[in-house]
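Got a structure here, written out as structure tokens. Questions coming.
Yeah, one chain of the complex is gone here, protein chain that is, but the others are all in their spots.
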Amino acid sequence: MKEPKIGVYICWCGTNISHMVDVKAITEEIGDMPNIKVSRNYKYMCSDPGQDLIISDIKKHKLNRIVVAACSPRIHELTFRKAIENAGLNPYLFEMANIREQVSWVHTDIEAATEKAKSLVIAAISKVTHHEELERRTVDINPATLIIGGGITGMTAALDIAESGFKVYLIERDNKLGGVVSKVDLTFPYMSSAQQLIKSLINKVSNNKNIEVFFNTKIKEINGYVGNFETKLKLQKKARELKFGNMILATGLKPTDPESIHEIGYGRLPDVVTALEFEQMLIKGNIKTKAGKEPNNILIVHCVGSRNEKYNPYCSRTCCMTALKYSNQIRSALPKTSIYHAYSDMRAFGKGCEEFYSQTGRKNAVFLMYDQKNDIPTLRRAGKNDRCNIIAHMYEKLSGEDIEIPADIVILMISMEAHENVKQVAHAAGVSICSNGFFMEKHPKLDPIATTTDGVYIAGTCQSPKDIPDSVSQARAAAARILTSISVGKVEIELTTAVVNEDICGACHTCINVCPYSAISFDEEKKVSVVNEVICKGCGTCSSACPTGAISARHFTDKQILSQIEGLLAVSNKLSEKLEMEEV
Amino acid sequence: MSYRVNSEFKSDLKKFGIAEQWNECFHCGNCTAVCPLTENGFLFPRQGIRVMQMGLKEKLATYVDPWLCYYCGECSETCPREANPAELMMTLRRYLTSVYDWTGLSKKIYTSKWWEFGSIIIIALLIIVGFLIYLPLKSGADAMVNQSGSVMINSLVEGISAGQFVRIIEIGDWTMAIIVAALLISNILNMFYKVILSDNAVKVPFGTYFTEFWRLIYNFATQAKFSKCDDRNYWVGHLLLMTGYSIMFALVVIALPLFQIEEIVPWYNWQRLLGYYATFGILFFLIQVTIGRIKKQDTKLKFSHPSDWLFIIMLALTTITGILVHIFRLNGMVEATYYLYIAHLAVLVPMIVIEVPFSKWSHLAYRPFAVYFSRLKKAAVKKIEYQRELAPAI
Amino acid sequence: MNSSNNNNKPKLKMAVYWGSACGGCCVSILDVHEALFDVIANADLVFWPIALDTKYKDVEAMPNGFIDITLFNGAIRNSENEHMALLLREKSKLLIAYGSCAHLGGIPGLGNFHNRKEIFERVYETSESTVNPDGIMPQTNYAALEGNLNLPEFYDTVKTLDQVVCVDYYMPGCPPQTERLLEVFMAVVNGSELPQKKSVIGAWDKTQCDECDRVKTDNKLVKKFNRPFEIDDDLTTCFLEQGVICLGPATRGGCGYRCIKGNAPCRGCYGPTPDITDPGAKMMSAIGTLIDANKPEEIAEIVDQIVDPAGTFYRYSLPASILRRKLI
Amino acid sequence: MEFQPTIVSFLCNWCSYSGADLAGTSRMKYAPNIRIIRVMCSGRVDPTFVLKAFSEGADGVLICGCHPGDCHYHEGNYKCLRRFLLLQKYISQMGINPNRLRLEWISASEGKQFAQLVDEMTEVLIQLGPNKFKEITQPA
Partner (left out) sequence: MKKIPVTGVYFHYYTNGHAESINFLETENYIKKIPGVIILGNSNELPPIDKQLFIKKIQELHIERLVIAGYSPGMVKTFFTSAMLEAGQDAEKVLIAGFNEYGAIKKSDTELAKIILHFTIAGLSLDDISTYSKKPVNENTLVIGGGIAGIQASIEIANSKHKVYLLEQTGTIGGHMAMFDKTFPTLDCAACILTPKMVEVGQHPFIELMTYCEVIGVTGEHGDFKVKVLKKARRVDLADCIGCGICSEKCPAKTPSEFDAGTTLRKAIYIPFPQAVPNKYLIDAEHCIYVENGKCGVCVKVCPADAVILDQLDEEVEINVGNIVLATGFSTFDARRAENFGYGKLPNVLTSLEFERLVNASGPTEGNITFRTIDKKGNPIFTNDSKSPQSVALIHCIGSRDLTYNQYCSKVCCMYSLKLAHLVKEKLPDAEVYEYYIDMRAYGKGYEEFYERIKGEGVHIIRGRTAKIEQTNDKLLLRSEDIENNRLIEQLVDMAILSVGIEPRADSNSLAEMLEIVTDNYGWYIEENSILNTTNTNRPGITLAGVCQGPKDIPDTVVHASAAAAKVIQNIILQKTKKAIDKVMLSEIETTLKD
């Protein structure tokens, strides 16, 4: 190893860091440490001038290790690596100390924050001293794509890719395509026909030669890595092995089961129906009570299972507008029926939606506001003199009155939940699930379609509740990524993999089953374990499990982490010594 | 107690109004906030819209809020949904008038043109026919003109003396006044029952009835609340009308023998000055309103219910006939004076009989009473929101 | 053995000393049997308390660097051990930590689960065979009638040799394999290029498993930990796969997997492979990984079957481990 | 001056480190006693690291990973849990209060929980007092 010449750069992040951390003091102190050739601070390290500063220092001082203390490496690690690479240095001879998210933003005492920042910087220096050069590698992309879910999202994505001339495998758990949209009559707010739309889509998918659809199929296991995934399908009679380069998860939604919400009386009262059940009535043109009568009063309860800690804390995004759609549809067929909406906030936010809301109001729908968090309308069977089937009781917030609402049919705008097979799919595809049960995206704002696993994209309601246009857009966006990936044909792979030191490996076989990706195999000839670095994702579990220390996790080696620990504690060690001396 | 919502109620109410945009309201609260007259406990117009949308009929009957509104129109002007809350308040006033009216005539008059015009025409016809048969014009016009050349108005009728004629008209006046007052008072009692007694939330301390009574008189006389509205011109006009009308009413009904005399007193005499003031007051406001209602620019005059026009027309006709009677008298035109006098009565009487207890004019009583009742409600400690002072949050 | 006595070269001066040791290491030297002649032919034994009557002051009298090789066995338990370690370091060109005790602390190192007080109490008071009504405890200084008596100070903590002095090489084992000793000895005698200082000699870089001929499969998951007597050993399957903790995977080869050949699991006397900071921790990590359960309660239940993790994983290496001793 | 413990913490890159970042971006305040080391997965956490931290003077060690079932690498967190339980038994044998070593699950959305955890652990460690191990492992 060459003698380390380290450059340390501490960022102010405007005032984000500098208001809580004495950046200058750290810079000075660090400058006196051994091996440190350059120690600087700058207002915005991530800006072009900031990066230029590093680049010119590398060239001028022949630096071979860089430490940047700034924000979270999850934000700017790549930026700096690129800059360092531009300066001709291997991008992995670099370490970031997170002194913003972990220090300046979360602490209030300048002295303590500065001390902590200092120890983080020293730890990064200690670690970077042991960093090694890692070389970039690429793999080819298999042009086929796997799409899980044959709903509108999956189909749109499939068509976008297939129409561009690439193979798509479309996996559907059901025996037909269409998903939830196929159970819907019309779309809001322009009231186009969901049925016509989905039928035409199904038609196109079925006629596209590039799309192979698998019905009644569930994915158990997916192996491989971006560009080269594979899965084995168990079909009725034969097994089928699929190889593909990318995949889109579009597993869709599951409507909440309203039976768990006792007040609402689903299952107990026959004329309480869910939104999807009501869609069936609309498709068939048969809006009747169970007893076959035309309803005089219809109550639509919004937010059933949504926006309530007991059920789902989130908003299901589409129910308000769907409810308004029902209101319009009922009005067209039953001009005299009273329509009541029990809602909590009218979320008419999309294009044309506010207008739709006002249009619905004009058609004599009564909007009654309830407290969806604490006071769900209570439904009971009506008495003989009530002249209706069901009476709903609730506190109306806009008037401040306790009211009762007569109803013959009650429609529940049930919330959307992630489909139950999300967990299984997530496990197979190696993506995370967030607290609400939906797939976790790579970044909630700037990358809502990618996941933390390369080559795996999510689209539609499996990411979060959304309406058809938004699902379709997301499907398109995912398709864009995949088209890019296919047309470029190559992808760079993970560099921070595990590696086996064959001179030490004792052939104990401990590691082999530890790897979740089966990246480790045993070389019978050499009698050592071997890591397939294309499959390896660099979690480092094997490295910890290896009793001999033969496996090391690149960029996170024992040596690197142990020196990081030493570095971390160096400041407090010195400090406590100082304290003791003072006490003496 | 929980109220049962009823979306059908809206269609009942529709007949009392012109605009129908109230369903557009999404309850942002802008109208209430912008209203200079609303206060805690009486949050209008939004709550009125809410009660209307929900069809809470019983609740609505306990409301005095619509009477507290003087229709400045600011709420409608700033309403983001153009839901026209001010016009709803107007509509609710019409509706409440019919609610207070126990005879049920009010509802018929408001909601049916046949009833409205029919009742007026019948009363007018009765008066015309009655005059022509029982109080016909004397022959010999010259006898009915005095030295100064003006018509002696009380001596036009065949067979009775001037004194007798005044007496007959006075009796007629009083009869009319008593009937109208009886109807109005019974309606006010009905209002009192509905607003105060049947509202379980309100228990008025007895003393309050007296301590707050001055408000009734004060508001009747000044429409002080009205002056809080931004457009003070309108309040001035309205005050002119109100005083003018009251003076005229006093002169014609209470002081008829003093007012309707044979001799023409000089123009600076009190009767004539009062008369001119009243006529001016009425005409001034009438013209203001008529132009406004035709132009439809001012929010409060944009929407005219048939009853609004009828009221204007009747009042205008009364005034014009009155002026003409005066002019003809001065010029000694006997026949013209007589027939116009009949015409004057044929307009005036139905106007008072129909408009005061059953229609638009009833507000002369309901408004001050509403102010009075609202104070009573506010004094009733049971419901906290009436007690709340207008105060910042927390 | 190919002995090559080069007469032109002076004989090596060799010393053997025992610190806190059982004597097994010295015996292992004697175990060279007839090869002893080769040793004698090439080396002069200048100091070996177990075999020769050389006094400490004779050693003190030697010039610095007089001894070519010192095989120091035993841990540093008391001040005498420490004194001798320092002395021999001064006098020796090569100081070799010989055997597990000098290398890692060895069995005496288990004393680090206690401190001096606890040990004295046990030994001089509470042990079943002790009769000490006066509660007499060893003192470093005792004014007897005959004059002052000095005893070495008994330390709280057992140390490895390299925690006291700088060590040139380590020869692991409890005791080291005699063959390994001879190989090392002959290498020195023949003037072969010596390995990098501080390294382990007389053992392989690879572990026991590399030599071990028991069958190992990929499936090492353990549902239950057994003690050796609890299983019906099939004599061919890897101990770990039978649920018996064998430190073989984390222990250097060199002994010829003798314990395992004797159907006993490896206990780790040869110490860790290079680059391992803490062999016990490494083995714990490996063993932990192999537990076949995901629920915390289930895992805890399985972990509880390892009665004494510290004693099991650090049987020979406690003083050399990261934590070194129990905190009392 | 009141004793201020030092906590060395190992956070998995995907959930817990993001969770800590979230605490940062959400400006949730917590005790400055924690020092975070990023590892790719809690499964990377070797007992050696923990012992090293204690020996270097850490008063507490906190390991955080994804919630069970959420591991970015499928089950690295389970492996961490298994080692952790064994390690905890070992350190208590060595006279270290097992409460000085904690394993917690922090997801990427649990910034708040992370902040609370740090505060709570700091409090516990203040109660326990300084870790004396450094005196043994790093004799003056």
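First chain written, first letter: the chains are A, B, C and D, and each begins at residue 1.
Everything that follows uses one rule, which is that a residue touches a chain if its C-beta (ideal position, glycine included) is under 8 Å from a C-beta of that chain, and two chains touch if they have at least 3 such contacts.
A quick note: this is a predicted structure, and the numbers were derived from the prediction, not measured.
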item	value
Omitted chain's touching partners, listed by label	A, B, D
Of A:191, A:233 or A:276, the residue in touch with the unshown chain	A:191
Selected from A:449, A:500 or A:515 as touching the chain missing from the view	A:449
Hidden partner chain, touching residue among A:35, A:138, A:260 or A:487	A:487
Touching residues on chain B - with respect to the absent chain	26-34, 38-40, 43, 46-47, 78, 80-82, 385, 388, 390-394
Residues of chain A in contact with the chain not shown	13-16, 19, 43-44, 46-49, 51, 71, 75-76, 78-79, 82, 156, 160, 163-165, 185-187, 190-193, 195-197, 199-201, 203-204, 282-287, 306-307, 313-315, 317, 328-333, 335, 345-355, 358, 363, 397-398, 400, 436, 438, 443-449, 463-464, 468-470, 472-481, 483-484, 487-488
Chain D residues touching the omitted chain (full complex)	22, 25-27, 109
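As a convention for this text, only the chains that are shown with their structure count from here on.
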item	value
Chain closest to the assembly centre - both centres taken as Cα means	A
Best-connected chain pair, where connection means C-beta pairs in contact	A-D
Centre-of-Cα separation between chain C and chain A, whole angstrom	54
Chain A and chain B: spacing of chain centres that average the CA atoms, whole Å	67
Chain A, residues touching no fewer than two other chains	514, 541, 544-545, 558, 562
Touching two or more other chains - residue numbers and ranges from chain B	none
Every chain pair meeting the contact rule	A-B, A-C, A-D, C-D
Residues of chain C touching chain A in the complex	205-210, 216-221, 238, 240, 248-250, 253, 272-277, 282-283, 285-286, 289-290
In the complex, chain A residues that touch chain B	338-340, 346, 357-358, 361-369, 393, 396, 398-399, 401-406
Parts of chain D lying in touch with chain A, wherever the complex brings them together	1, 4, 6, 8, 13-15, 17-18, 20-21, 23-25, 27-30, 32, 35-41, 43-46, 48-49, 52-53, 56-58, 66, 69-70, 72-76, 79, 83, 107-110, 115, 130, 134, 138
